[in-house]
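For this depiction, one protein chain was excluded, whereas all remaining protein chains were kept in their positions.
What follows is chain A.
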Amino acid sequence: MADTKSRNRQRLDLLGLLPFLAYVAVFLGVPTVSVVLGAFQDDAGGWTLSNISAAAGDPYLHAFVVSTEISALTAVIGAVVGLAIAFAVSASPPGGVLRQVVSTASGVLAYFAGVPLAFAFIAAIGSQGLVTKWLGALGLDISGFSLFGFAGITLVYLYFQIPLMVLVIFPALEGLRPQWQEAASNLGASRWQYWRLVGGPLLLPPFLGALMLLFANAFAAYATAAALTNGIIPLVPIQIAAVMSGNVAVGQENLGNALGLGMILIVGIALAGYALMQRRTSRWLR
């Protein structure tokens, strides 16, 4: 009797998920299925592999390479710098001002992207930017640095990658119990031995997971790069937008779907890796 009541209650609670599930189905499920099917169809609706083979050749293959390079580079730099910041903050007193400031700032900055971010950087360190002018007045000329190339995009991406890393890795650092270090020390371990044998192995899965999340985050970023480079840098999302909007050639929507499928696969693999690492971490650091 009690079991039946409990089951009914659970079913009722699950009803609360319906709006979310509907949202995911409409805005993620349906588009994904549409992209996957479209990638294997020609304009007449017949099945074909030509879109896939076109997407796998130049110039689109080059776009995948550039996107992968930028994503990997910003993920690695963002992960290392973010870890260092989170590590420093975790050493501060719990509930302290530093923690609150860094946590709040990271929460805001991690999602500050797109056109506003591109504009902020152009206004700051563009060729006519405020900081560029100030530094020029101080005799430091950075006008040769281009925001619109590979290095520029990397720099701008780091603006949201680093805070995202801080947000993602901080709980893992907090999960490291001081008793583990004390127990290790008590058994004869130096600080280095603790990190090599206990702390490091415990942090590795969340670090790798965060790295994959950052990679996926950069790979899927569109608006920032589009606003900043106006399509000069051939990133996959920009190529998809170009194909879909008909700027390249009419009737190539399914090529866009094939590019989208490639992107879904890469980001999906990265996020699956992230989820796998999160699962392992939660088992250890709960």
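Assume a residue touches a chain if its C-beta (ideal position, glycine included) is under 8 Å from a C-beta of that chain, and two chains touch if they have at least 3 such contacts; residues count from 1.
Assume contacts and distances are computed from a predicted model.
Asks: Name the absent chain as its UniProt record does, using one of the following: "ATP-binding cassette domain-containing protein", "Molybdopterin synthase catalytic subunit", "Oxidoreductase" or "ABC-type quaternary amine transporter".
Replies: "ABC-type quaternary amine transporter"
Asks: Return the single residue from A:N8, A:Q100, A:S190 or A:N230 that touches the missing chain.
Replies: Going through A:N8, A:Q100, A:S190 or A:N230 one by one, A:S190 is the residue touching the chain not shown.
Asks: Name, in rising order, the residues on chain A that touch the hidden chain in the full complex.
Replies: Against the left-out chain, chain A lists 177, 179-180, 182-190, 193, 197-198, 201-202, 283-286.
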